[in-house]
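In this view, the complex is presented without one of its protein chains, the others remaining in place.
When the chains are written out, they are named A and B in that same order, and each has its own residue count from 1.
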Amino acid sequence: MIDFIDYLLGGISSGAIIALMALALVLVWRSTRVVNFAQLGQAMFTTYIALTVRELTGSWFLGLIIAMAAGLVVGVIVHFLVIRPVKRLDTSGAIIATFGVLIALEALAAMVWGGDPEAFPPPINNSGYEAFGRIWPFSPYDLLVLASVVFLVLALSVVFTRTNVGLAMRASAFNPEVARLSGVRVNRMLALGWAIAGLVGAVAGVLVAPLSTLSPTSFDIFLVFAFTAAVIGGLDSLVGAVAFGIGTGLVIALVSGYSDSSNAPLVALVLLVLNLLFKPEGVFSHHKARAV
Amino acid sequence: MEALVQRFPGARLGVNAVTALVIWGLLTWVNQVIEPLMSYYLATAAMYATAMFGMTILLGLSGQVSLGNGALMAVGGYIFALTSMNWQTVPILGTPWNAVWSMVFAGFGGVVFGAAIGGIAARLRGPYLAGLTLGIAVGVPAIANRFPELLGGENGLMLQVPYPAGGYTSGDTSDEAVDDGGEVPLDEEPVYEELPDDFGDFDEEFTDEFGDELDSDPGDLSDEDLLTEDDLLSEDDFLSDDDFLTDEDFTTEDGFEADIDSDAGADLDAGLDGGSEASEGADITDPAADLDLAGVDAGVDAGFAIEQWQASMAIAVACVVGFIALNLVRGRQGRVWQAVRDDPIAAAVSGISPAGSKISAFVVSSLFAALAGAVFAQILTYVGPGAFTLGLSLSLLVGIVLGGRNSFIGAIIGAVILVWLPEFVLDVSADRGWQDQITNNAPNFIYGLLVVLVVLAAPGGIVGGIQSLAGRLRGQAKSSSSP
Partner (left out) sequence: MLRIDALSVNYGAVEALKNVSLDVPPGRVTAVIGANGAGKSTLMRTLAGLEKPLAGRGLFNDEDITGSKPEDIVRMGIALVPEGRSTIPDLTVEENLKLGGMWRTHAQRATSLTRVYALFPVLGERRHLRADTLSGGERQQLAIGRALMTGPQALLLDEPSLGLAPLIVTQILELVEHMARDSGLAVLLVEQNAATALRVAKTGIVLNLGEIVKSGPAREIAQDEELRHAYLGY
């Protein structure tokens, strides 16, 4: 029983980060109906930028801020240079193009920073709190991660539900034509969706790097986790992405704890297959247009 | 041509068989006259082409974006390794085991896995399928870690490759490598002279079948094919033996699997050494074929080199697979796949099951991928999670998109690009003195950019681009000649 609690506690922060990554995928899907398979490639790239800034200035926080800004910029660039022109052609082209971006970004990162895994030390203590005479697998850094994720999710939900920009973004996602007829500059809203997704992904990357290592391909596995969470959540539900992001993180932590962490990708795969077989429209989605 | 095919129902089969045989003959001849290192590249390209014929059907004809083919190659590779390591006789039949049986079982495994994945995939569209197969590409190789006893875990499995006289009792493809030696028999020359025409026919047939509006001019396209052949051959010029060890470490994959520990690299080398020993033990007619790594460049003179055997095996598989693929695509099944891709509802109304069509495309591409995986296992003499990474799946996608997803020629061109570009970059970098870090990753960077560019500017890849260019030129010629 105490094992179970330990594993769950250990999975909270990674679950929260997977939630952010899933959120980034959902933001892009809502704005342009494209799954950005390069999302975590972008996050990897901005995390390297954060690492470099941190090495130069010694400030983790400055690294985070610059990574977020870079995430915004990369998101907008990918949207305008790749997705907007491709989207007009065909959907499989858009999917392939995002993989092209992923390949290019991973290679570029390896060219600039080298392919070997680099340590990204946590900015604050990452050893577990001590209480009731034992050490719990939940550290001050986990608390920082959790607080950051909660703050970001709350901020996003305020933006989306309480502001005009948020309303315009949601309307552009649901029905671009009606949004345009209402005077919304839809293309800007789509780009903004990509920008915010880039920012969210950048935060997720900087937060997750200390929990694993940083290499050009080290986030590939998180792409699978985040995609799984986003799809189970319904792919256009922000709430679903967060809920199932955390859920996926916890399930993976339990399975890794009871068996072996190398089973994690298989767990994600099984979750994904079960979802696609039995609840293909996702748990939080109203739409039912997933099959042919 | 079409009229002829209609009058004689067997004619199509014959044409495809001749096409496959001519290509097989040509490549076998090429394999005899080039250096062992080139044979190694030829083997790798043939392996990629085998897998990518399946991508042509899955992505091009059936319109499904799948990243799972690297994982299906792993299925084939592991089945090949396990059966050839553990089985002495064929179950039920009781006849002695040989490598061909391992290939058969690898293909069978591919079909089973392909049907399973296809059954799920048929219910999904676009991004969901891509994401699911992404999960498969990442998840399936991890199964090796789940069963370290059986599958060797992270370190994978070394396998004994059945070099000539060791395993192939019936003495098929590999005999070529042993008997013909490095000399080119004079009587093979006519094959070469006939080549351009045959290639032209092949192209014309092919484009016709795909319903492309333009009738390709055999001259144009065969020129292009010769160009690719030239490219392949010209590599002779800039490859030094020093490159050999790095190549064995799979430069292509480096960018993607930076996380492979150096152990895996060492294992690969060990695998090669093991392979060399095995061939030493084999009954080779020419005693000069003492194949340690240093002696490999003497392979042409010696009459037999591992690389040549690898290439002849890979070529034979690629040609058999290509023959099957041609028959499927040029027959009714090709039209079914296309109909479902273009308009699933209309296809369903006319009595075609869209789900069945998608599953069958998956099954066929999985069969090809598994066979390619078995070839890959024999080239590496190793199977392991490090060999079948997400990077491998992405490479297949890159190759098919760049070459042209709508034709088998595109698959072949893509395969050649995958083998050639890293070598080309290596060559350029040697001139310019780039750091390893740049050199090793530049090919993938270029791939990524090219994929984006191709999707934006020429969705048909190189083949599609040439076809539309040729079409435009012909259009201009027509409009200028007729006032």
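We take it that a contact is a pair of C-beta atoms (placed from the backbone, for glycine too) under 8 Å apart; a residue touches a chain by one contact, two chains touch by 3 or more.
These numbers come from a predicted model, not from an experiment.
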Interface partners of the hidden chain - shown chains only, full complex considered: A
Checked against the full complex, the residue among A:40, A:179 or A:192 that touches the missing chain is A:179
Options A:167, A:211 or A:254, residue touching the unrepresented chain: A:167
Given the full complex, what residues of subunit A touch the hidden partner chain? 164, 167-168, 170-171, 174-175, 177-186, 286
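We adopt the following convention: only the chains that are shown with their structure count from here on.
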Let me have the rounded angstrom distance from the C-alpha centre of subunit A over to the C-alpha centre of subunit B, please. 35
Interface with subunit B, subunit A side, in the complex: residues 29, 34-35, 37, 82, 85-86, 89-97, 99-108, 110-111, 114-117, 215-218, 220-221, 223-224, 227-228, 231, 260, 262-266, 268-269, 272-273, 276-277, 280, 290-292
Would you pull the subunit B residues touching subunit A in the complex into a rising list? 59, 63, 65, 67, 120, 123-128, 130-132, 134-136, 138-140, 142-143, 145-146, 254-259, 344, 354, 390-391, 394, 397-398, 401, 437-438, 440-445, 447-452, 455-456, 459
